[in-house]
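In what follows, a single structure is set out as structure tokens and then discussed.
Apart from one protein chain that is not included, each protein chain of the complex appears where it belongs.
In this document, chain identifiers A and B correspond to the written order of the chains, with residue numbering beginning at 1 in each.
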Amino acid sequence: MHSSRLTGWALQAFLLLNAIFMLAPLLVMALSAFKTNAELFAAPIAWPEQFSLDNLRLIWRETNFPRYMLNSLEVTAAAMAILLVFATMASYALARYRFRGRDLLGLLFLAGLMVPLKLAVIPLFVQLNWLGLIDSRLGLVLIYVAMGLPSAIFILTGFLRGLPHELEESARMEGASELRVMWSVMLPLARPAMVIAGIQNAVPIWNDFFFPLVFITSDRLKTLPQGLSVFMGEYNTDWGVLFAGLTLSALPLIALYVVLSRQFIAGLTSGALK
Amino acid sequence: MKRHTTTLRATIAATLFSLSTILPATAGELTFWTWRQEDRAAYTELFRDFTAANPGIKVNFEAFAPENYNTIASTALAGGKGGDVLQARAYGVLEQFAKTGYYRKLDQASVPELANLPAEALAAETLRADGAVYALPYASQTLGLFINKDVFEKAGLTPPTTWAELQSVGAALKAKGITPIANGTATAWMDEVFAGIFTAPMLGPDFVADILAGRATFEDKRFTGALAHLLELRDLMPQGYTGIDYPTSQQLFLSGRAAMFAGGSFEIANFRKQNPKLNMDFIAPVAMQQGQPRYVAKFFDGGYAVNAQSPNQEDAIKLVRYMGTKAYGDKFAALLGNISPIKGVEIADPLLAKVAQLNAVSIPYIMAVHFRFQSPTGSELLSAGLQKMFAGQATPEQVGADVTAGIATYFTPFQKKP
Partner (left out) sequence: MRPGRALWIGVLLAPALATMLLFVVWPLLGAFADAFYSFRGLAPDRFAGLTNFQDVLFAEPWRSTALQALRHNLVVFATLLVAQNGLAFLIAFALLHALPLHRLHRVIVFLPVLLSAVIVGALWKLLLHPLFGAVNAALALLGIEGRPWLGDAQTALGSIMLANGWHWAGFPALLFLAAMQRIPREVFEAARMDGAGAFMILRQIVWPLVAQATTIIFTLTFIGSFNWFELPYLMAGLAGSPGGATDVLGLFFYRTAFGSVSSGLQDFGHGSALAVLMFVFLAASSAVALRFLRRREIEI
């Protein structure tokens, strides 16, 4: 969209301010990872005196970092794949068809957001135990899928509802099957919502440490936040190490996002009708 | 019906099983659960000794994040799993686990080593309802004042012994740009520790006895008067103390920016690790008047419990018995810098020996020892009240009244008061 020069400058200034506001704390975090504890307390926002790798080395030495990261990647990727497929299917049904109990069903899915699943940790444990899924990555993946479905379905349904009816009607007139209408006509238009819902859910899944703490006990299956949470408990007064741990655990997701940012932007804009 | 569930279970399990892994409990292997990740090295060594004496029993160390430990342990135990031997908390939390039947009852027949422990320590791991012991106590903690000796020396000052001295020494430190007391009030549970330390000499054992007998409540002048004195310490605390949390307070003390830190003996090992060069002392809190006893507050940390559903009962009992021996206590104290309550334990470390000496003049850390058995706990009530008091939103009298009213919901001696 184009705009007058004055509006353009005002908006640009606003966005630049916003960018500073968004980036400055991130910079503080990244820099803190390279500081000693004493330095951090003496000059928390200053540039590190020397980029000390001691904090990172400590984490590397004392935790099974690469293993944890691999586990986290596997669990998050599997959960995201299943979640997006299940959520898209359900949302499509809720948004594009009229049937009895539709609104109630939508509310049922949404209700999953209104209760802290943590409360159900004991029944969940008993159930996973019954299914033989304690100390297994699959158990975690399924919990994460269930946890992510409510918001993913809600966002996707909201977006799919807004798509014009003429598109699918004309495809049907041409004899396309329901699957074809969904796959080739409607879903491409929902890509922005899928991208947003995907990232919104990937973050809490990637960062969750509560469920792994309860359901995973073998060191070789531990996820990154879980492995680091125990480690950082030991160094809870050493903020340098703490920030190094936090930065390291955030890094994979941020790196992935930056690498895929072109696709991210493309995904976001693909819904534009013109 | 039974058949149906079995078929259903088999079907679901079969579809899900392919990726799952279950670790079967291996005979001759015990798992020890704890919230103390930082103690891994010490326990590894202690368990090595155990395995040497009991060939064929290996002990695995499993640590969990402390703030989630109770939830994780109770969830696993409810599901029939969990470590074979678990580090257990004391008092109210111990009771919850014991009452539910998660811990095995220990007695002199199965664990003769219980005789090595003083009654006061065993009481912390006893279910009051049946009078049985459910965990073998491992440490006592003492609350007092940490002193940075180098800071005091450089300032040409000596650590205070009376309230008046605390004020004058504090003013002198401040004049030199040093924060006298490192503590802030942002972390709620630390406020109870802070109050527990400075009020102990003002309250003394008589007050505790009066409270337990119902002769006094927390509205008593002795208590509210002691709280009012705490407010005088605000001048000696860091700038913006209402926003200073526990880790910051520790850091201020460790870095020498503050001269004193009110805390528990459980900090000693941690402080040494964080700053090996720190030249510190641990002293009793100041007396109101010269010559009066300087009481420290004391409590027991927790114990070692046996999972009642563990398939390795015999081996687990063997481990707990070993943990009740003097040899274990000696090594535990030396490796972990904590005071083992086992009788006759020798404490080589001079600072720790001093703490043990301070214990001779002590009162119970009252909320932890006596009012953590039901909600709202005395600790929750007091720390919430203290935070308000330090922020100027409540008077000592209001705090005393709130604490009393909260405890009165379950503590009958308080209910009789009109």
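Here is the rule we use: a residue touches a chain if its C-beta (ideal position, glycine included) is under 8 Å from a C-beta of that chain, and two chains touch if they have at least 3 such contacts.
Since this is a predicted model, take the numbers as computed values, not measurements.
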Contact set of the excluded chain (shown chains only): A, B
Residue among A:58, A:77, A:117 or A:176 that touches the chain left out of view: A:117
Option from A:58, A:73, A:176 or A:196 whose C-beta touches the chain left out: A:196
Which of A:134, A:155 or A:186 contacts the chain that the document leaves out: A:155
Chain A residues that touch the omitted chain in the full complex: 1-4, 7-8, 11-12, 14-15, 18-19, 21-23, 25-26, 28-29, 32, 40-41, 44-45, 85-87, 89-90, 92-94, 97, 99, 105, 107-120, 122-124, 126-127, 142-143, 145-147, 149-151, 153-155, 158-159, 161-162, 164-165, 178-179, 192-193, 196, 199-200, 203-204, 206-207, 225, 239, 242-243, 246, 249-250, 253-254, 257-258, 261, 264-265, 268-269, 271-274
Interface with the unshown chain - residue positions in chain B: 67, 70-71, 74, 78, 89, 92-93, 95-102, 184-189, 192, 238-245, 248, 372-377, 379-381, 383-385, 387-388, 390-391, 393-394, 402, 405-406, 409
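FYI, only the chains that are shown with their structure count from here on.
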Contact set on chain B toward chain A in their complex: 9, 12-13, 16-17, 19-23, 37-38, 62-66, 68, 71-72, 74-76, 78-81, 247, 250-251, 254-255, 270, 274
Residues of chain A defined as touching chain B within the complex: 37-38, 41, 121-122, 125-126, 129-139, 142, 209-210, 213-214, 217-218, 221, 229-231, 233-234, 236-239
